[in-house]
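Excluded from the complex is one protein chain; the other protein chains are retained at their positions.
This part shows chain A:
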Amino acid sequence: MNEAIRQALEEHGRLAVSVDTLTGASDLYAAGLTSFAAVQLMLALEEKFDIEFPDRMLNRKSWASIDMIASCISELKGKGVAA
């Protein structure tokens, strides 16, 4: 899953640094993620994982690192529901 998130970040995150330099816990906002790019990233991940992020996950914290994004996706996939 982390590879898929990294690929989506590379394509949609518009980061100031290469995704390869980031660890799972790196602060994506410090790496240049803007709220605009976060939405584009979210749409790409919804398409890729066939999920829908509910409103409670649409906040700054949920998108702060690769690990945080992965845990949101795991939660959604684990439940087997879209929203």
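General remarks:
In this text, contacts are C-beta pairs under 8 Å (C-beta built on N, C-alpha and C of every residue); 3 or more make two chains touch, one makes a residue touch a chain; residues count from 1.
Here, contacts and distances are computed from a predicted model.
Only one of "Nitrile hydratase subunit beta", "FAD-dependent oxidoreductase", "Dihydroorotase" or "Acyl-CoA dehydrogenase" fits the UniProt record of the hidden chain, and that name is "Acyl-CoA dehydrogenase". Taking the whole complex into account, chain A touches the unshown chain at residues 15-17, 29-36, 39-40, 42-43, 53, 55-56, 58-61.
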